[in-house]
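What you see is the complex with one protein chain gone and the rest in place.
== chain A ==
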């Protein structure tokens, strides 16, 4: 669990880059810090592992204030992933992954075993990549190693600073998908910094939208879309609104405007997004969805109609 309590940061010149940020992230949740460059999201992240110290306010990791711990000890319990991976160029893949376990004096066997497990989970063939240097890997592979390195000592907390930002769109999408499915993350508290709206919607349990160092809104993706706290939040998603809405809206949410059938063999369920349903209806005309009570058969018109009804209901 990570808790920020009225955290502010100003630099010597009197410039305030983060002011009064508060939020809580629980185990198993992912908080996305979203904003444009200069919004203070990276500074906020770096205050959690004390790469920067806050000017005021308190930060707690798993209930303990970060300032009461040795920075080195604190950091060894926090996985850290950077945009340009930050792999040590003079260390092999295996050595890179072993950095934090070595710092924590794990024995050799335990390190080797853990490395093997992580390599497999991140789809890196051990026999091929274990003893090569980072510059011999592709960008996507480097970022996977960076992720493995952050997860190596099984830290309860994971901080990620634009982790997929340096990758091309295709690689980014596939790594993001792998990341979402990592079982390692189930028991972790994760904070991700990004300026990519789609990434935020795809990964975030919650999104914290920041601008000029001030939190504009903290909430689920759907909350930010459908009940924006102010004009900034509203305007921020304007360009991709329909796409985001369809991705953020779960079929359960619009259940009341959908029909019931006796059809069997449903292909989707209530937790799937409207976007996923739309992908199917545009392909096969109709899609069948299994809800808790009944099954529903939906075509494109019915789907869009239900979405419209839902949005009207919000006004």
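Keep this in mind: contacts are C-beta pairs under 8 Å (C-beta built on N, C-alpha and C of every residue); 3 or more make two chains touch, one makes a residue touch a chain; residues count from 1.
We adopt the following convention: contacts and distances are computed from a predicted model.
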Absent chain [UniProt protein name; select from "Membrane protein", "ABC transporter permease subunit", "Dynamin family protein" or "Transglutaminase family protein"]: "ABC transporter permease subunit"
Full-complex contact with the absent chain, from A:1, A:99 or A:173: A:99
Residue among A:36, A:56 or A:84 touching the omitted chain: A:84
Contact set of chain A toward the excluded chain (per top definition): 49, 51, 71-76, 78, 80, 82-90, 99-100, 103, 149, 159
